[in-house]
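Now for chain A:
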Amino acid sequence: MSLGLFFFLAVLAALSALGVIAQRNPVHCLLALAVNLLDIGVMFVGLGAVTVGFLQIIIYVGAIMVLFLFVIWLLNLQAEGFSGYLGLKLFGAIGAAALAAEFATLFLHTSRISTPGASALTQGTITTLGRHLFSDYLVAFEITSLLLLAAVVGAIGLARRPPLSAGLSAAAGSDLATAESPRQMSRSMSVSAEQQTTTPRAGSA
Partner candidate 1 sequence: MPLTLLIFVPLLGAAAVLLQSEERSVWISAFIFSLIPLGWSLYLLAVFDPHASGYQFVEHFPWIPQFGISYHLGIDGISLFLILLTTILISLSLLYSGGGDIESRPREFCFLMLLLESALLGTFLALDLFLFYVFWEAMLVPMYFLIGIWGHGRKIYATFKFVLFTMLGSLLMLIAIIYVARAARGSLGYVTFDLPELYKIRLSATEARWLFAGFAIAFAIKVPLWPLHTWLPDAHTEAPTAGSVLLAGVMLKAGAYGFIRFAIPLFPAVAVEAIPVFMALGVIGIIYGALVAMVQPDLKRLIAYSSVSHLGFVTLGIFAFDTQGLEGAIYQMLNHGVSTGALFLLVGMLYLRRHTREIIEFGGLWSSVPIYASVFMVMMLSSIGLPGLNGFVGEFLILLGTYFSRKVAVYGAVTGLILGALYMMWAYERVMWGPLTKAANVTIADLDKREIAVMLPLVGLVLFMGLYPRPLLNRMQPSIDALLVRVKDAQAEVQREQVVASSGFLPESAGATVTADVRGSK
Partner candidate 2 sequence: MTPLNLTTIDFSWLAILPLIALSVGAIVVMLAGTRVDDEDSAALGFIVLVALLAAFLLTMFELGQNTAAFRGSLAVDDYAVFFEVIIIIATALTVAMSLEYAADAGLAGAEYYALVAFAALGMLLMAAAGDLIIIFLGLETMSIAVYALAGFIRRDAKSNEAAIKYFLLGAFSTGFLLYGIALLYGATGSVRLTAIHASIAARTAVNPLLLLGLGMLLIGFGFKVAAVPFHMWTPDAYEGAPTPITAFMAVAVKLAAFAGFLRIFFTSLDPLATEWSPVLWALAVLSMTAGNVIALVQSNIKRMLAYSAIAHAGYALVGMAAANGREAGGAVLYYLLAYAFTSLGAFGVVVALDRGAESHAQIDDYRGLARDHPGLAAAMAVCLLSLTGVPPLAGFVAKFYVFAAALNAGFTGLVIIAVLNSVVSAYYYVGVIVAMYMREGGVAVESMSRRPGLLISIAVGVAGVIALGIYPQPYMGAAVNAFASALGRPALHAVSMLP
C-alpha cells in the first residue's frame, strides 16, 4: 500500500473513530463506526488480506452494524447530553493518550518492525486461508460454529417472548418481541405504530 493511500485511510480511520466516541447521536456514532470498519477493511485488502478484508466488510459493516442500527431504533435512542463525571473523562482521555503514545513509541522504535518482504504466504487468497482453516485451525473453525450457535441460543433465551403462562400483560407490554403468529404480529404492529419506537424484528439478524 502506498504511503499516500495509507495516510488518507489512516486519517479517515482516526477521524471516524473519534466520531464514534464523540458524537451525541447514537446513529451518527454508528455511521462513524461503519466508516471506520469499511476503511480498515480496505486497509486489509491493501495489506494483502483480501479475503479477510471483504469478510470484514460483509460481516461487520453489512451485518453487525445493521444489527446495532436496529437496536438503536428499537430502543428509540435519541441524542444524549454529555453527562457523567468530568474527572473520569479527563482521566480516561489522559490514560488513553498515554496508552497510544506508549505503544506508538515502542512500535516506531522497535527495529524488528520494518518494511516486510511480502511473501506468497501473506497473500490472503481464499485458497490459502481455507487451507489453514481446515488444517491448522480445524478445531478452532469447528468451535466457531458452536460459538455462533451458543450466541444464537443466548440471544433467543434473553429476548424471546415470555411464555403465555407468565401473564398476558407482560407479553403485551413487551411489544418488541418477535412476532410469531399473525395475531401477535398485528398487535405488535399496532403498538409500534403508535409509539414509532418499535418494530417487529422477526429474524432480523
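Candidates were picked such that all candidates are chains of the complex that A comes from, given by their letters.
As a working rule, contacts are C-beta pairs under 8 Å (C-beta built on N, C-alpha and C of every residue); 3 or more make two chains touch, one makes a residue touch a chain; residues count from 1.
Since the model is a prediction, treat every value here as computed from it, not as a measurement.
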item	value
Neighbour of chain A by the touch rule, complex-wide, chosen among 1 or 2	2
Candidate 2 partner contacts - residues on chain A that touch it in the complex	103, 106-107, 109-110, 112-113, 127, 130-131, 134-140, 143-144, 146-147, 149-151, 153-158, 160, 162-163, 166, 170
